[in-house]
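The complex is shown incomplete by one protein chain, all other protein chains being positioned as in the whole.
To keep things simple, chains are lettered A, B and C as they appear, and every chain counts its residues starting from 1.
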Amino acid sequence: MVIEKGKKKKIYTGLKRSTRIIRNLTLIIPAAILILMIIVALFADLGWIGLPDIGLAPQDPNATHPRDKLLPPSFMEGGKSDYFLGTDRLGRDLFSRVIYGARVSLSVSLIVIFITALIGTILGILSGYKGGRADAFIMRVTDVALSFPGLLLAMLLWVAIGPGYWTVVLALSVLGWAGYARMIRGESLRIRESDFVAQAQVVGATTWRVMFKHIFPNIVNSLIVIMTLQIGMMILAEAALSFLGLGITAPTASWGSIVADGRTELDRAWWISAFPGICIGLVVMAGNFLGDWIRDKLDPRLRQL
Amino acid sequence: MKRWFLVPLFLLLAAVMVVTSCGGDETTPATTTPTTTQPTTTEPTTTEPTTTEPTPTVTTPEPIVPTGTLTAVTADFGFASTDPIFFESLWGWSWSDSLLRWDENNNFIPGVAYDWNFDEATCTWTFYITEGIKFHNGEDLTAEDVKFSVDRFGADPPWISLNPWSQYISYAYNKADSIVVDDYTYQFVAEYPEACQQVVFAWTRILPKDYFDEVGQDGFRAFPIGSGPWKFKELIPNTSITLEANADYWRPDEIPYYQYYVELMVPEQATRINMLRTGECDIALGVDYDRIPELRSQGYATVNAGVAGTSSISFQGTWFPSAGATGNINVRKAMSYALDRQEIADTWYDGFAKPGGQWYMVEGCFGWTDELTPDPYDPGLATQLLEAAGYPDAFDDPVIHIYTTAAGQDYHLLLISYWEAIGLQVQLEIVDSTISTAYIFHNFAGRIEETDPNVGWIFSWTYNSYFNSTYHCANLYTSRGIHGSGNDPVADAMYNDVTHTADIEEADRLFAEFQLYVKTLYINIGIVEFDILTVYNPATVGDWTGRNWVSYQDALNGIKHPGQ
Amino acid sequence: MTRFIIVRILQAIVALIGITILVFFLVRVSGDPMALIASPNLSEEQYQKIKESLGLDKSWGEQFWIYIKEMTRGNLGESLIREKPVTTMIGESLPNTLKMTVPSFVLSMLLAFFLGIMAATYRDSFWDNGVKFLAVLGQALPGFWVAIMAVLIFSVYLEWLPVAGMSTPAHYVLPVLTMVFFMLPGMMRLVRSSMLDVLDSEYIKLARIKGLPERVVIWKHALRNALITPLTIIGMLLPTLVVGAVISEQIFNWPGMGSMILRATFERDFPVVQAITVLVAIMVLGVNLLVDILYAYIDPQIRYQRS
Partner (left out) sequence: MSNIVLQVEDLHTSFFTRAGEVKAVDGVSFFVREGETFGIVGESGCGKSVTGLSILRLLPEPSGQVTKGKIILEGKNLLELSKKTMRAYRGKMISMILQDPMTSLNPVYTIGDQISESVRLHQDLPENMVEGEVISALRLLRIPDPEVRTREYPFQLSGGMRQRVVGAIAMSCRPRLLIADEPTTALDATIQAQYLALFEDIQVKTNVAIIFITHDFGVISRICDRVGVMYAGKILETAPTRDIFKAPKHPYTAALISSVPQLDKKDEKLFSIEGQPPSLLHLPPGCRFQPRCTVAMDICKEQEPPEVKLDENHSVSCWRVK
């Protein structure tokens, strides 16, 4: 837009009603999807509050029913009402597996996002605020981490510590912080120059105090945006690892591993891959939309993220 | 940036995902049980009568002219060795000849040796070698080569350390001397009379001694030659192996019909099936049973190997106190009664199997008796047995471990669900192939130790069977075996009797008795005996007349062109 | 300029040593590598033999020194399973991988720049919406799923293209397109937004004020500036490239590095995984270095300031 900045805002002051509704839908739908998925993950069963027999999942996700294998979803011809989304090759209830899969997929991505955001933020602020050699060093490491294929590291870890839930978490975390570090550094650099930081320095605040009392609150917005956008990325990454057999160990279901299980059956039992695949797509989209929405709301400058 | 337009877009996308997936469904009829269940099996016919005429030389009555290329796809080249000394190198069977062979009725028939006899007084096997057999490099196959090959086959580790057959054989290699009498006569002096030793002679592939000496073991493995119907052409690791027909093969009626045989390694089953459908391959190996009805209905044919395969589980180190729950025979028995073998045969194997499958024992094989019946499905009895064993309270760690590689995951999850149904706690351990091999074979380095991590663990074994499995059974059931399962003196003694008789029929009877006894030990539980099916495209591949009861590789030269 | 490059090269070497140390000790910190390599059932004699042959009987420092020394000589160790030097294995598979990745990379870049620039230049047009659609598609659909679907549709049902292998040019179509699907959307999106920023800039306005024809404005004034951002993150495309290669090789049965390392992983062929990791690290650093130099070439500010 060529019109000056001040004017641009005014153009939108009188939004049409339909536009407003659509704008809100881009918040409501993704948020609803994410909340729904989290509820599903939490209430797959209530074992964690001592009620293992109550839950959303109608069946044990790992119980096999070989005589009912590869049944289509119940709403299709040939489906059985016991299996809402059909069954896989061992006759396991796909619906229950997808519900339990939400637990693994979401928990992996949330844990990874938490870990990477924490490390990335600390390093980013340190780098941006301290500057100088620390900055140069951290940024070089970040550059390498950003361009190092995480898949290789996942393989290395798989070999070194064996497969498992925490291997996946670790594999996704080891390099994941770099994106945060780079972005947070840029933000910190900007904030470092502002008056209140100078003021704090003048009155003798310690480096750590300045970093976390003054700089951190000013980057929280950007941080939230990236963290939201990362939900989809992490789910996809976990799915890719599972596809290659480097993911969560069987029989535990994650969305990625169910898609991977179903890939050899795609030509005759599309539902195995399709439903967890749709879940992945939904959550990825929801995360991206929500991230975009929050970004537009909080910090439109971050368009390029 | 306004993204509202992406909402309907995503819905569209989701629809596309479903629709494209459905697309697959339309063309594939939902697992219809084939009404035309006539397996396109070609009954193996004996191509060579057991000639006992004196000194036949190679004659050439109208030889086959090999043409065209036969392409097969397989999941894995496995150990990928070109050295026929390795059990895993089934390819080696294609380019070498063995000293003896066997027919589909489990009789030993001539191989490179056109005649042989055993003199019980001197404990000597004498082999008469067919004259005029030439290796692929044009050199004659003589008794020197036979001696070299037999000696190498039974030699001690470490230089052949990865061969589990020779591993056992080298412990119990019943050999006193190995003599070249003349160019075409070879004698093997045994320490005691053993009719079953013919198995070893049938396994021994004859290698060209001079060539081997000249290029060394590595050179030989890089470019192996033999006297077989196929010549080794090229091996690209993890990619492809190419064989070329030996148009001058000394058995003219066994010259391959195809000029080239190409085997591609394609790990993904879906890809293999797709390649079959697009005509990129003629034969697809390693196709799951529950896909075969569908493929048949689409016009693809299957050929059934003459010898079935078995699937069983074995317990390791059960006699050690650290074995845990599996140390108790009632627990092991319960695990057997918990399995609904018929259901497994009907579902996992889609009806191409039947209950049975004790370690390498298939109907009609050496040592077979009809009394060797599988345990029935009886979860009630299984539960009682568990109670008798005091499971789970009587055990510090009631969790039972069963291990497999990632490829076997689903099948094991199926087995586990039966055991969990009667209250057993079973943990699946996915290990990589190295660890798995190490556990199963104890790295070919001897017995299981009490401290080994796999003590009390279970391995499952799904393999093609053989006409005579005495040596395999030694490895599993006797205390000298390498699978870490056997530790029973009675079984050892009975096995000793089997291998210390000069009469093959007597050995057969003794082996059957041995089988009935070891079954009661519950260190191996048979699950099913299954058909070994190879899927091929009848539009591009004709009849299979080869020795398919030995192995797929031995059947290759008998595959005809369509309409041939 | 020269000094800048030298500093970068030195930094890259330091980083490489860092990564090598990391990889080297990662295995050792997580436990005795012998426990990973050798089966628990080896005889004492065999165990010692393997240990010696791998040099594991020496101290960590000594081992590391030997490792580095051998590496500089081009010896990356020997596969435990295949009993072959890793370099030989790489020599067998790398050309195949390059045959797939290089065309994919070039195609992706050309398409990304062409489509991204078109989308930005003709904003909100058909082009632009198409590009945005592709970007969303690429973001939300798992690449492997798309590849499998492509095989089902184009090879199995339509029978236009072969399923697997690499013997004819037709065999390259699906694997290359799969890789392009992995790489294109992100890059295209970046080129587009970078181009948009540039087109919104004052100097583009000035160029138009000068009366320059639109093609000169776009291809001379805008492009070179718009290239800077995507080029700096071309290095970040490597992870995508590797994931894409491993997955496509797996799906299309391509006998390249991706299949090799995946196999090695499942076989716990530690020296192979370790060697390839270090090798890729070298590649990563090399690409970053190249990007830095390229960046300096495009952006005169860097070229001049650092010299």
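Note that contacts are C-beta pairs under 8 Å (C-beta built on N, C-alpha and C of every residue); 3 or more make two chains touch, one makes a residue touch a chain.
Values in this document were obtained by computation on a predicted structure and should not be read as measured data.
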Of C:Gln48, C:Ser201 or C:Thr229, which sits in contact with the chain we cannot see?
C:Ser201
Which of C:Lys132, C:His171, C:Arg189 or C:His221 touches the missing chain? It is C:His221
Which listed residue, C:Gly74, C:Pro169 or C:Gly211, touches the chain dropped from view?
C:Gly211
Touch list for chain C against the chain that is not drawn
201-203, 205-213, 216, 221, 224-225, 298-301, 304
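Keep in mind that, in the parts below, only the chains that are shown with their structure count from here on.
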Please tell me the distance, in whole Å, between the geometric centres of chain A and chain C computed from their C-alpha atoms.
23
Whole-angstrom distance, CA centroid of chain B to CA centroid of chain C, is 41
Length of the line joining the C-alpha centres of chain A and chain B, rounded to whole Å:
46
Do you know which chain B residues sit against two or more other chains?
6, 10, 13, 17, 21, 24, 268, 270, 406
Please set out, as single numbers or ranges, the residues of chain C touching at least two other chains.
136, 140-141, 148-149, 152, 156, 250, 266, 268
Give the list of chain B residues in touch with chain A in this complex.
1, 3-4, 6-7, 10, 13-14, 17-18, 21-22, 24-25, 28, 30-31, 268-270, 273, 290-291, 294, 343-344, 346-348, 406, 409-410, 413-414, 417, 428, 430
Given the complex, residues on chain C that touch chain A span 11, 15, 18-19, 23, 26-27, 30-31, 36, 136, 139-145, 148-149, 152, 156, 190, 193-194, 197, 200, 205, 233, 235-239, 241-243, 246-247, 250, 261-262, 265-266, 268, 270, 273-274, 276-277, 280-281, 284-285, 287-288
Touching chain C in the complex, chain A uses residues 1-2, 140-141, 143-144, 146-153, 155-161, 232, 236, 239-240, 243-246, 256, 259, 263, 266-267, 273, 277, 280-281, 284-285, 288, 303-304
